[in-house]
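In this view, the complex is presented without one of its protein chains, the others remaining in place.
Labels run A and B following the written order; every chain starts at residue 1.
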Amino acid sequence: MSKQHINIDDIPIESLELVDVRADDAEKITRPSLSFWKDVWMRFRKNKLALSGVVLLILLLFMAIFGPMMTPYNYYENNLEAVNEAPSAEHWFGTDNLGRDLFTRVWEGARISLFIGFSAAVIDLFIGVIWGGIAGFRGGRLDEIMMRAADILWAVPYLLLVILLMVVLEPGLTTMIIAMTITGWINMARIVRGQVLQLKNQEFVLASQTLGAKTNRIMNKHLIPNTMGPILITMTLTIPNAIFTEAFLSYLGLGVPAPLASWGTMASEGLPAMRYFPWRLFFPATFISLTIFAFNVIGDGLRDALDPKLRK
Amino acid sequence: MDKVLEVKDLEVSFFTHAGEVKAVRGVNFEVRKGETLAIVGESGSGKSVTTQSIMKLIPMPPGKFVGGSILFEGQDLVHKSDREMESIRGKEIGMIFQDPMTSLNPTMKVGRQIVEGLMKHEKISQSDAKKRAIELLDKVGIPMPDKRANQYPHEFSGGMRQRAMIAIALATKPKLLIADEPTTALDVTIQAQILELMNELQEEFGTSIIFITHDLGVVANVADRVAVMYAGQIIETGTVDEIFYNPKHPYTWGLLSSMPDLTNEEEELTAIPGSPPDLVNPPKGDAFALRSAYAMKIDFEYEPPMFQVSDTHFAKTWLLHRDAPKVEPPPIVQKRIQYFREKKQGKGEPNGSR
Partner (left out) sequence: MAADREKIVQVKNLSKHFNTGRGNVVKAVDSVSFDIYKGETFGLVGESGSGKSTTGRTIIRLYEASGGEVIFNGENVHGKKNTKEMLKFNRKMQMIFQDPYASLNPRMTVADIIAEGIDIHKLAKNKSERMEKVYELLVTVGLNREHANRYPHEFSGGQRQRIGIARALAVDPEFIIADEPISALDVSIQAQVVNLMRKLQKEKGLTYLFIAHDLSMVKYISDRIGVMYNGRLVELAESDELYRNPMHPYTQSLLTAIPRPDPDYERDRKRTHYDPKKSNPHDEEVEFREVTPGHWVAFTEEQYNRFVQRKDQ
């Protein structure tokens, strides 16, 4: 600190005159204005691992969009003259048992896997926030009924539910997404409900009520914005979960139908040939892992950045 | 030598992403044997950071000792290792907090918690420790101590928990007890009981106490000496009578006149305008000048030194400079000073301020 010392006897007498102080000056805020999300971003930015997750995710998204355009091949055309070829200058990731270019198929698959992941997350978000928000805010009997209903659905073995669904519906992208979200929203609903229960008795919500705010306003202006943190964290963890579940269902033969490729179906096709043509398993498996890794570190980083205990 | 604790030029900072928060900016004080020193200040004045530094309870990072020393019985605590501090904390220096629930273990019976403390710091058998624990609970005014010792903290009311906390803190007969706003969370009638208890116990054990509070009423009740903190510095210190009846610093004036006195009929409260400064960029010179009605030009240039008023009374304000203009304190303070003069001349009635 800059302590300036002065000899008491050296003080010029005129500097001991009283001055008028404007009270306003004491109300000045010297720190720059920071919104909550700016503050979160400042903390998130310091987390190198989470930041590398973001970079990785951007790269993956970029390749999912442009990857298939980088080769002269497409994902469905068979080429029986180039079956099970190892990675080469011609086929960067090799080919599969029908001679399809794996590089093209991996990025085509990325589109489908990421699409499933994101749509599962968005649908979970939509149903979960509404369901949990209403249950938490209304409380009482309605809350009891809504949450018990969710519990019952949660209690049905997941695999059984999915297999039943597959029997009723055609296998395909839509069915896959329905299968992801049929119980996925429950987690989101529980988190939102818990937050809303806590928040609805906070004084700023009461203040809004005494001003005459209706339920809609309280929900949209007060409750949901203050639940955004946990919602975001849950979403970033839902996406990798959906991608993983998709791979798992594909392995059981419940994946997207051929010739569509997802990372899950590619990995399950590559598995029997693992010994002789390992690249057929290696590439889809690697990208599943990388994606899940990216989302997980982002989720962790967000959780740390949003932690109110560190906030000052 | 009767100084139990001596804090010299203590500087503590927190390094956050907003910059260096200079929470304690050169604090000096001492605690003598058997006395109660009250540290008064608003939130953010650095009073809690100061005492947590003595216990070395500041998380580091973000906290850091920037300078100064803390001499406890002649040994500098700043350079003690965590291991060495463990044998001082709880044995030589006890502490009680505002919220006893944060320092009581919720899963352990209250009696057991006292026994553990005793056995950790003293060579004592389990059964003797247990006897002592029940004696202590009795001493702090917990009825049916042998039954209460077998209960968990959540079975105690707020006041009883604070009593249990005091029993734990005093179990090892510490030389110094740090009480950080111990009555702030309690109702006034319970607060009065706890204050009475602490005064009684101090007489019996001869413990020195540092009592941190923002409540001037509580200070008047417990303190022998008072240190007033503002913006990370002690700005006035003196005996309890000097601070309450002959204050010299405009901030102390502000505090005293911003409180309604139950006895005053129609006095207008004089509020201190504005808010305490941001300690990331502490103002140049006198940190209080911006809010003071008695600010002088020099306040914005140089930090005032501690001027001596009497053997025990010091204040950090340029108003005490011999060439400074003579100013009139607020009316409530003038009344207090008047009372002080009469009292000194032996004319004062014990209830003259009524």
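The definition used in the following text is that contacts are C-beta pairs under 8 Å (C-beta built on N, C-alpha and C of every residue); 3 or more make two chains touch, one makes a residue touch a chain.
Model, not experiment: these values are computed from the prediction.
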Remark   = In the full complex, the chain left out is in contact with A, B
Query = Looking at the whole complex, which of B:Ser103, B:Ser275 or B:Gln338 touches the chain that is not displayed?
reply = B:Ser275
Absent-chain contact - pick from B:Glu35, B:Asp241 or B:Asp299 = B:Asp241
Ask   = Given the full complex, what residues of chain A touch the hidden partner chain?
value = 23-24, 27, 29, 31, 33-36, 202-204, 206-213, 217, 221-222, 225-226, 228, 311
Note = Omitted-chain footprint on chain B covers residues 42-43, 187-189, 191-192, 195-196, 214-221, 223, 240-241, 244-245, 254-256, 258-262, 265, 268-273, 275-276, 343, 350-354
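The working rule: only the chains that are shown with their structure count from here on.
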Query = At what distance in angstrom does the C-alpha mean of chain B lie from that of chain A?
reply = 48
Inquiry  = Under the stated contact criterion, what part of chain B meets chain A in this complex?
reply    = 11, 16-18, 22, 25-26, 273-275, 278, 280-282, 284, 289-298, 300-303, 305, 318, 321, 323-325, 327
Key: Complex contacts: residues of chain A adjacent to chain B   = 1-6, 8, 11, 13-19, 21, 23, 25-27, 29-31, 42-43, 46, 312
